[in-house]
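Here the complex is missing one protein chain, while the rest keep their positions.
Our next item is chain A:
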Amino acid sequence: MSIGLTLLGLLETGPRHGYDLKRAYDERFGHDRPLHYGQVYSTLSRLLRDGLVEVEGVEAGGGPDRKRYAITGAGVTDVHEWLATPEKPEPYLQNTLYTKVVLALLSGRAAAEVLDVQRSAHLRLMRELTRRKSGGDLADQLICDHALFHLEADLRWLELTTARLNQLAKEIRS
């Protein structure tokens, strides 16, 4: 995800100091991965250089936190275009698990075990997200659900592959 565009989007609601911006980002989108201050200031200086934000006011004293940043017209245009452009759907064709299963079959190892262990690991994470969701607000629920649906898709694939393991073994060895 583009941090620059996300910060721009947050600035659209009003000018902010770098520190406020970081806090707003972490609160809404950071979750497990809060931004580093360094990241915030390097991103802001890039946005400044590209004319997407401007410094609206500088308070007395030194340090980067004295500056208030505001979005420019060009910045608003960039945010608008970003929101209007669909994200590229992931084809998910590079699949480590498929590779592992094939290698297990080729080497005569227990391929079903590879799938079972993965199912268990997936379910463990799904439980954690489900707990978090149950105790969370709507934002938490939506974010966890997104992750849960993806993990569920993986699990469905695991089940299907488990059911077709014998067939796959035959094709691979022929």
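Some observations on this one:
In this text, a residue touches a chain if its C-beta (ideal position, glycine included) is under 8 Å from a C-beta of that chain, and two chains touch if they have at least 3 such contacts; residues count from 1.
Basically, contacts and distances are computed from a predicted model.
Matching "Cell division topological specificity factor", "Fumarate reductase iron-sulfur subunit", "Glycolate oxidase subunit GlcD" or "ABC transporter domain-containing protein" against the UniProt entry of the left-out chain gives the name "ABC transporter domain-containing protein". Although one chain is not drawn, the whole complex shows that of A:58, A:103, A:117 or A:139 it is A:117 that touches it. In the complete complex, the hidden chain is touched by one of A:77, A:95 or A:134, namely A:134. The omitted chain makes contact with just one of the residues A:59, A:152 or A:171: A:152. Summarising the interface, chain A meets the missing chain with residues 116-117, 119-124, 126-127, 129-130, 134, 148-149, 151-152, 155-156, 159, 162-163.
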